[in-house]
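All protein chains but one are shown at their positions in the complex.
Then we have subunit A:
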């Protein structure tokens, strides 16, 4: 049941990334990779038996929307997920700093691949700057914001629960 929920969240993040990119972007140029945030956190916390196949399919869905060669995003997502799976035992995954590092690494790998493959077509320095610097920073800032909000919400819920128990 919980895996259905994760799948739905993943589909939602794909939908938000694909259908509404201007909603999660700065000036429609610097995009926030919500899917990469989801991918990183899923890979950190969930079983690879679930994450690897699901990211394989997610990559295919992503390709079908972006009209990139089918399988391109699947390979990248699988690679990122596998890298996270390898480094997972060596980090404190509960720490915010490590989470940020993992997310930034994921975004960077994804964007770097993207830049290397598509730079010959676009040939723009601003494209490289966006992809390699601005987008990872924007994504990390977005995740920080979400993290803080979730923490505040959790703490508020905790206090509310304690008060209710006391009364």
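Please note the rule applied: a contact is a pair of C-beta atoms (placed from the backbone, for glycine too) under 8 Å apart; a residue touches a chain by one contact, two chains touch by 3 or more; residues count from 1.
Keep in mind that, in the parts below, contacts and distances are computed from a predicted model.
> Quick one: the chain not pictured, UniProt calls it what, "2-oxoglutarate ferredoxin oxidoreductase subunit beta", "ABC transporter permease", "Protein translocase subunit SecD" or "Cell shape-determining protein MreC"?
The chain we cannot see is, by its UniProt record, "Cell shape-determining protein MreC".
> Which listed residue, A:15, A:127 or A:142, touches the chain dropped from view?
Within the whole complex, the residue contacting the unshown chain is A:15.
> For review purposes, identify every residue of subunit A that touches the missing chain, sorted by number.
11-12, 14-15, 18-19, 48-49, 52-53, 56-57, 59-61, 63-65, 69-72, 74-75, 78-79, 82, 85
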